[in-house]
Structure formats: structure tokens, C-alpha cells
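Missing here: one protein chain of the complex. Every other protein chain is in place.
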Amino acid sequence: VFRERVPAAIHIANAFGKLVGATQVRELGELETPILLTCTLCVWKAADGLVEWMLTQQGMDDVRSINPVVGETNDGGLNDIRARPINASHVKQAMEAASTGAVEEGSVGAGAGTIAFGWKGGIGTSSRKLPQNYGGYTVGVLVQSNFGGNLTIAGAPVGRELGRVAYREQNGDGSIMIVVATDAPITSRNLERLGARAIVGLARTGSSMSNGSGDFVIAFSTVRGKTDELTNDQMSPLFQAVAEATEEAIYNSLLKARTVKGARGTAEALPIDKVKEILRKYNAAR
Amino acid sequence: VFRERVPAAIHIANAFGKLVGATQVRELGELETPILLTCTLCVWKAADGLVEWMLTQQGMDDVRSINPVVGETNDGGLNDIRARPINASHVKQAMEAASTGAVEEGSVGAGAGTIAFGWKGGIGTSSRKLPQNYGGYTVGVLVQSNFGGNLTIAGAPVGRELGRVAYREQNGDGSIMIVVATDAPITSRNLERLGARAIVGLARTGSSMSNGSGDFVIAFSTVRGKTDELTNDQMSPLFQAVAEATEEAIYNSLLKARTVKGARGTAEALPIDKVKEILRKYNAAR
Amino acid sequence: VFRERVPAAIHIANAFGKLVGATQVRELGELETPILLTCTLCVWKAADGLVEWMLTQQGMDDVRSINPVVGETNDGGLNDIRARPINASHVKQAMEAASTGAVEEGSVGAGAGTIAFGWKGGIGTSSRKLPQNYGGYTVGVLVQSNFGGNLTIAGAPVGRELGRVAYREQNGDGSIMIVVATDAPITSRNLERLGARAIVGLARTGSSMSNGSGDFVIAFSTVRGKTDELTNDQMSPLFQAVAEATEEAIYNSLLKARTVKGARGTAEALPIDKVKEILRKYNAAR
Partner (left out) sequence: VFRERVPAAIHIANAFGKLVGATQVRELGELETPILLTCTLCVWKAADGLVEWMLTQQGMDDVRSINPVVGETNDGGLNDIRARPINASHVKQAMEAASTGAVEEGSVGAGAGTIAFGWKGGIGTSSRKLPQNYGGYTVGVLVQSNFGGNLTIAGAPVGRELGRVAYREQNGDGSIMIVVATDAPITSRNLERLGARAIVGLARTGSSMSNGSGDFVIAFSTVRGKTDELTNDQMSPLFQAVAEATEEAIYNSLLKARTVKGARGTAEALPIDKVKEILRKYNAAR
């Protein structure tokens, strides 16, 4: 990863957040480490652990500068975040267990303690594949959901109907990390623009990006090197794709989460049967 | 206006657009002229006309630098935009006719030739007033709508139901100018953040900010001088207010517009009866 | 030019200025018109004139969006800038007379009425060619100098020795436009970084970028399309080249200027013999 860097960008919608590594990615337009997601007060230990692990990898003997990228949301509503429990061995374990294939969703990993719209949030994913006449590219989105607002699913006012509209007014207690990956040949400038459209999806779920919500998008392309970059004109279908995939990934982060009881409180899973009913009421079950 | 400048910021969601004056507003955090809205290829004549008018005003004899702010959307679908019909006398007339009070909406002014979601767009306004416990501040929004997407009203898929989903794929043919005014005591940094939340409202109407859509927000406060600025913590209710007001202003820009036949084509008004029906079908007439 | 766009970026060091077209260049990373330089209050007429001229060119019949790039400095110290004398015919004439080859320097064109460090400024150029082992690329710089400070040439305190240290304290009366061209294959992100290093050269001449100084760099590459872009690692020699060339171009803008008497005052040419003496005194005539 360090030697074969991929084009990347970070779109910052609201920078109440501790995203480690953001500035260098913006300057150099590339990722030189895997991306970790963790809890707010764990980012520095996780970053240090990632650097420690990378320094020990083959061919890294002479490396004396690494820019780890570690995102976070604040799970202090459920967990004892002040304990900062993540250490280097967790990072090592995560790195060595990393694999391709489907990503587990819901109350897992960095999403284990998050709360979104007043319900248990977590990790969610989704993707869109463009038609061949638009290049056939894929856009994949992974979110770590932990923010407030008025939950809206496919246009239906689910939060209002459930009587739970959870605007966050305390600082720093709500955020979302959005990771966007694509196989479209685009570099940092258009990746940043792509990241901006992930926020379109976020907006549609009912977030109004409160002051304390760290809303970050890390976007990267898997295409390196000589391939011709897409022109600006070719970006619009990708923009629409990332908006849709982000909206859906957020829904999935809620729908796959289960009720979690933490050291500091409990977050209930979204009641799926009631949600279905609401979607029917609003004719939204498309 | 030139002497008694108001705090201002410009949030740029997508800078395919010719917004004159943007960079200086961002640097200095203030407006020194009224804001004009016009057609894409008319901005420079309008800016020059505004400067000409201002230079002749009382007390301006020694002024040799003015930063006019002129926004635009592209009405080339209806009008012969290449003719660039705006001249200094139109600007003078507009300036001298300017008054306080309700703003005319729909197919007027810079909105006379615009098209949004495939229907006649135009000028729309809306506002929100915060409860007293949040300071009682007002946020007003004016939009000039001229962009594509899948029209969604209060969550109902109006565009899809009407069979008119109008993604714009040609460059430069879709944009929105959003002007946000507030009496909350905030300066440029938080005005820029406020502007960013107007885009939340835009997203909810069905735009995915295509490549050629110039999506700009000009935000200003009417409060100058010594008053204490709001803290970051106090911004969230304003963020929600501007998102809601922008969404509603866009709807109003469509609902108040009438069918317009231009030199190059016709744009139909949104069929309000059918829209009402769709809103009922989706239980969205809240 | 409109169809065969070159990669471009605009670095803004201080945006007290009216540079037309800046935001779209930053978003799309490309130039779609020639660059014009003119006086502050002339930019809008010049921009409109450039659009008018371009619309009449072959193959432009269907174009309904153009983003002219027009920079400015304020020559209101010498000229009656409030008259805004530039019109479409001047632009047409300039466009049709444009040619390749050496650029005239000193008190010409947009530099006819400018003042730098209290002396007659104007247009200056310089360039650097990298050694072949760094790729052999050329960086060319053109400046329009019109700012204040303590003139320093090759380290020698020329302003102080001449008893003319001209800090500008009135707003908007000092600026520099810097245009950087290179044949290195780089796109917008690294062009922006290249532009940032032009400011290094500016700083060395004695500017401290006062509040009212619009300090802008427009950087473009002549290389379009499929060629491999330079890596970040390969940029440092270009960074040094642009810093040196900008410093030298500013000196040339002064050294080539002659005394000019305008409607509102006179600007003396830098007294070259005395400057030579000062350079000798400081052993700076390297």
C-alpha cells in the first residue's frame, strides 16, 4: 500500500472531528496506508499502532515518514470512551485479519458503539454500478453512522412517525465517516468532487450536519498510473451513484444493527417491523 | 452598502459557474455591494453596470476599487443567452427600483428563463425563525433554480411519478444560486458553515449536483460591529433552519413559476394539481 | 482554446482582487479561454469582450457557457480608473494581434499604469529550464507588478538605500498578477502547488502581501491528455524554478519600465544606475 499508492481525496463537510492524516492526503492526492475507523479518543493510538505495524512490513526498513489515515466517530454515549481502549495489538490483529469479500454491517468494529438518529447505528455499505454506456464503473460506499437528525427513509418521515427525532445539541457527539471507493480512473480533484456528493446522500437521510458532527468523506480510486482520467463531463453519473449509495449505506448501517448495551447506556435497534409499516404508509417501499 | 459592509461568506458546492466577486468575499469576509442575479453570459455586463451605478452614488467620488457580487444561472434553454442582453441601464433601473418587502417569486427577474427538474423554475423564497430559547433569529433564503435531477417534494418522488426525471448531461446548463440572509450575529467563518447547510436542502429536492451545475451559496448577516458573535455551539439550530428554508424556497420557485415560451424553447409550469395528487399518494402533504 | 483546454490552477495568496473566472478554474482544473490582464475596474468589460470575441469564433455557434479568465491590478494611482476605458474592440484587437515570441516588458499593456515599490512597475517575464536529469522542463513566468514593500534585489536593500519604502496602506491599491506556464506534464493539484511557490519569489522582492494586495497566480501546463503526470516527488525542482523565475520577472518589470505620467500622477522609472551601485555595495551583482 505504501509503495503502490492510490489516488485519494478527503472531502470535509464539517470538520468537528479528529480524522488523522487528512491534510497530507489533500496535499499529495494519495493514500499511503489502509484506512482505519475507530472511536474519537482512540484515533491517535490507532494511528500509532498502524504506523508500528507498517514499519515492520517487508520493504519498509528505510521508511521514516508515514501518513496513517484514521477516522472516528464518538461512541461515548455507549462506551467508556475516555479509557481509549484501542492499542497496537488490536491494530495488528485487524490488519492481519483483513480480507476481501463482503463487509460485516451493523454493530461491528468501529460501529459497535455508535448511535444514529437516536437508534443503534454502525457500519453500513452499498454500491452502484454505472451502465456500460457510462463506463460501467462501480462506486462502493462504507459508512460509520453516529449522528442525529430526523430519520427519513426513501422520503418517509420515519423519525417523526416513531416519535424519535434526535437532534444532537451537545458538541462532538455525532459524526459520520464515509469511505468511497471506485474503479473509475479519476484522481484527487474529481475524487474530492465525488466525495462532496456523498453528502447529498447524507442530507437525504435527515442529517442537517449539526455543529458537533464530524462529516468526512475519504474517497479513493483503485486505478493507478497511466490510464486516461475521466473528463469532468463524465463525472455526473458517478456523482448520482455516490449520492444513492451513501443514502442506502446509511440505511443499512441502521437496519443491520442490533440493540447494544454499553457501559454508559443502551442503544436500541431500529424496530424494523414498524419501519416497514411506515414505509408502506408513505408508499415508500419502492 | 459600500461603507457599511456586512459580514458575508460564499460557500461553493460546485464551482461550474461564473459568480463574480467570490474570491474577495471569501478573503475579506464581507459584502461591499448589493448582490445581483442574472444569466450566465450576462454577469460581466451586470457587474460592470453595478460598478458604474455605485461610482455615481454619493460619497463614492474617491473610490477606485469595488467588488461587485453577481451570480448567475444559465437560461440558454429558453433565451438567446449569447446575445447577453443585460446592460448598465437595466442595472441602474433595478437598483433604483429596489425596495424592502415581499419578493416576487417564480418566472421573474433572473428566474425568467430558468428550468428546474425539467419544469419552469425561477425565484423562490422561504424563511425560518428560531424559537426564542435558541435566540429567535431569522434565516431567509432566496433561490434562483435552474438545475436537473429527480424532483422530490417532502419525500414524494414527484419527478418519477410525472415521468420527468431531468438529469442534465450537457455542461453548464444547470445551476442554482442560493442567497442566505440572517439577523444572527455571526461572521464569515460561521456564515460559510451556514451556507454549507443550504446544500442539505438542495440535496433533499433531488439534485445530485451534476458536473455542470454551479451550486453557490452567498450568506450574509445583517448584524455589523460590536455585538457578540454566536459560539459554534449555538449554530446547529440555524443549520437546520437554513436546510429547511432552502428546500422550501426551491419548491416555491417551481410552484410560483408559470409556463414560459422563450426564443429557444418552452418550459412548462409544474402541474400543481398533479403534484398535489402525488403528495397525497405518498402521504406527504404535511 | 475552448475545445482544447489545458490543465490549470489558480493559487490565491491574497484575494483582495477581482480576478474573473477563478472559481471555475479551481473546480474544473482547466482553462477554456486565453488569459487577459487589465486594470481593476476594467475586468468585467474585458471579460465580456473576451466572451463576445470567442462566441464569434469558428465552431463556437452552440456554446452557451464560457468562463473567461481576466486578472487585474489597480492603476488608479496614474490613470482615471473610474472611467473603465477598456471595451470589446480593445479585446478583439488584442486577441487578433496575439502572437508567439518574446513578450514586451515594462510599461506596456496592463502594466502601463502600475506602480511597484513606489517606482514604475509593469510587465516582466522570466523563465527557468530544468537540467535534463530533472526532466528538462521549462517554467515561464509573467508578472504584472503593482504592489508595495521594501524593494530588495538579490538580497540588497534597494528600497531602503533609495529612501523609498512604499508600504501601501490604502486598500486595494497594490496587487500582483502572476501567470506561470510550464511544459511539465502536471495537472491542477500540482499546478496549484507550483503557483504557491511563485509567492516565494514575490516574498524575496520585499512584498509582505498587504491587506489590499491582490496576489494571484494562474498556473497552467501546455501538456494535455495521455502523458503520464509527474509524481509529487518530482515537483521540487519545478518549485525552485518558479520561485526564482518569479523573483526575476518582478525585477524585470521594474527594470524595463520607463517613467510614466498619467492623468492622476507620475511614476518614475527605477534609477538603474543607482540600483547598480547599490547592488555593488551589497556585493549582490551575481
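By written order: A, B and C. Residues from 1 in each chain.
Note that in this section a contact is a pair of C-beta atoms (placed from the backbone, for glycine too) under 8 Å apart; a residue touches a chain by one contact, two chains touch by 3 or more.
Since the structure is predicted, the reported quantities are computational estimates derived from the model, not experimental observations.
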{"item": "Chain not shown: contacting residue from C:Ser127, C:Ser207, C:Ser221 or C:Ser253", "value": "C:Ser207"}
{"item": "Full-complex contact with the absent chain, from C:Val63, C:Val141 or C:Ala156", "value": "C:Ala156"}
{"item": "Selected residue (touches chain absent from view) among A:Thr23, A:Gln57 or A:Ser89", "value": "A:Thr23"}
{"item": "Residues from chain B at the interface with the omitted partner, ascending", "value": "27-30, 187-189, 193, 225-226, 228-229, 232"}
{"item": "For chain A, residues in touch with the removed chain", "value": "12, 14-24, 26-28, 40-41, 44-45, 47-48, 51-52, 55, 63-68, 74, 76, 81-82, 84, 171-173, 212, 214"}
{"item": "Residues of chain C (touch criterion as defined above) contacting the omitted chain", "value": "13-14, 152, 154-157, 167-169, 171, 193, 196-197, 199-204, 207-212, 232-233, 235-236, 239-240, 243, 281-284, 286"}
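Heads up, the rule we're going with is that only the chains that are shown with their structure count from here on.
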{"item": "Size of the rotation, in steps of 5 degrees, that lays the CA trace of chain A over chain B", "value": "180"}
{"item": "Copy pair chain B, chain C: interface residue numbering same or different (half cut)", "value": "same"}
{"item": "Rounded Å distance, chain A centre to chain C centre (Cα mean)", "value": "42"}
{"item": "Intercentroid distance (Cα basis), chain C paired with chain B, Å", "value": "33"}
{"item": "Where chain C touches two or more other chains at once, by residue number", "value": "27-28"}
